[in-house]
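The structure appears right after this line, and notes come after that.
Selected chains from the complex are presented in situ; the others are not included.
Chain naming follows the written order as A and B, and within any one chain the residues start at number 1.
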Amino acid sequence: MPLFEGVVPPVVTPLTSDFDVDYEAFDRVVDFLLEAGVHGLFVLGSTSEVVFHDEKTRLKIIERALRRAGGRVPVLAGVIDTATDRVIAQARAAQSAGVDAVVATAPFYARTSQPEIVDHFRYLREALEVPVIAYDIPVCVHIKLERSTISTLAREGAIAGLKDSSGDDGSFRYVLADTAGLPDFFAMTGSEIVVDSMLNLGAHGVVPGLANVDPHGYVRLWNLCRSGDLAGARREQERLCKLFEIVWLGLPRISAGSAGVGAFKTAMRSLGIIETNTLARPQRALNGEETARLDAILRATGLLE
Amino acid sequence: MPLFEGVVPPVVTPLTSDFDVDYEAFDRVVDFLLEAGVHGLFVLGSTSEVVFHDEKTRLKIIERALRRAGGRVPVLAGVIDTATDRVIAQARAAQSAGVDAVVATAPFYARTSQPEIVDHFRYLREALEVPVIAYDIPVCVHIKLERSTISTLAREGAIAGLKDSSGDDGSFRYVLADTAGLPDFFAMTGSEIVVDSMLNLGAHGVVPGLANVDPHGYVRLWNLCRSGDLAGARREQERLCKLFEIVWLGLPRISAGSAGVGAFKTAMRSLGIIETNTLARPQRALNGEETARLDAILRATGLLE
């Protein structure tokens, strides 16, 4: 059986208007997600604005999540950094804090080749006790984890799983085929909008940023897929696709990054879960006009009255 | 008069075979560069493998460079990090250590827009005393600092200078034109191979990784350009172009990043300046066969007997 499965939202990091982490709001987010029935929490992912936070803050976020989750679900922590030894240092801190797994990308800023990326994950494996999950997110890292890189690492046991945010469904399918004989290995999709397809292909879970806004929807979608209700799953997914359109409201005024996480935070503010839609600097938040259009989408998809 | 000008090498960070910084070798590198007559030192740039080092190590490197340089030339320090507040934290440490300027890129990993990048540098300006130099290196950061971004920041005084490693000479020329009326502003090229052209266009300096291998060559090139000896400058540049071919010897076995910095380190080892050609993990160093071909190039360009 794979180590983790199901809906594992990348948890948004709420900020005060002074750009500090709002830990009380963070607790409310954790509660909101757990009450909706999610199967795990992924803190310090891209949706968590991880790269905007320093090591000390990152550790505090991990500790807060672990305390609030209280063992009810596994907690995965992103250890997103530019190079091997920096990732190891962070991962050791996360491991000591008690996370259930760490999630690491290929190196970034520096350019590395696929064989060097294979070595990177082998070094992590040697240095750590906790399971390591490979995070494939070329839109941020600017290199794709190739199918053979992932499959090699999976077969060696260097990685326990994959979080695929590459948008390359064909490649993801081949990874599922390559690792089908590895009962412990799991592969999760980072997509918000083709989750039914990916679960039908054999994905073990989903890590959707949008689940911060509508965790119930993704839990329903997961259950519908598990029960084999294809048509019901498709209907739920299509509602979530409509909701996902909030991520484009800020474009092109702000960047795709700010528009996406900014939309999640703005929606969560509209839903009363967090206090501000502030993003870490230098990102710009959604403005009033964009918020009005966002609220209309929340209403159209049944989240707001 | 611009704050800095001339040849300002991005100083290689020598490692022991155990992947620790070799500070004695580092001192020798600094001496080698200063004795050749370079006009400044840029520590913690891409060529320095900056993103492989943690904050503590980065600060030690800065301190070592300042101590060894002993005020003979200005010392610029890269404060390369993913987002505004992380950059500010590092820049404050560098400032306290006594650097003459800090060098910062746009945010990376997270995607930001040009207006957000403008804000990023404005926030740095507000938070710091020391001059801030914008570093345009899209091959690492995956976004270009647009001409209007640079010109806006230069006019506001938010940035004191530019280090251009974009390879977009046309855009660089427009920046020079836009800032021609700003007597304090300076623009340096990060190119190794069109330095004569860029100096003829009005660039105030050059930051060539290859100067770690042949600082005398770049100092000669600078002097030839200053004296108006176009033909002599071209001859010297063409010799340096031939030398620069060492950066492709490792391809495609290793990545462009490893092949480039790896070639500089390997050449410096052949020249007796440093002890190893070890690169920070997970980068792979040049092998024996590649080193033999590299040495042949060193001989062909007059650096090795």
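Criterion: a contact is a pair of C-beta atoms (placed from the backbone, for glycine too) under 8 Å apart; a residue touches a chain by one contact, two chains touch by 3 or more.
Owing to the predicted nature of the structure, the values given are computational and were not obtained by experimental measurement.
Asks: Whole complex: how many copies, 2 being shown?
Replies: Full complex, one repeated sequence, 4 copies overall.
Methods note: only the chains that are shown with their structure count from here on.
Asks: How many angstrom lie between the centres of subunit A and subunit B, each centre taken as the mean Cα position?
Replies: Using C-alpha averages as centres, the distance is 35 Å.
Asks: How about subunit B: which of its residues touch subunit A in the complex?
Replies: Listed in rising order, the residues are 19, 46, 49, 51-52, 54, 80, 82-86, 89, 107-113, 115-117, 119-120, 123, 139-142, 252, 254-258, 280-284.
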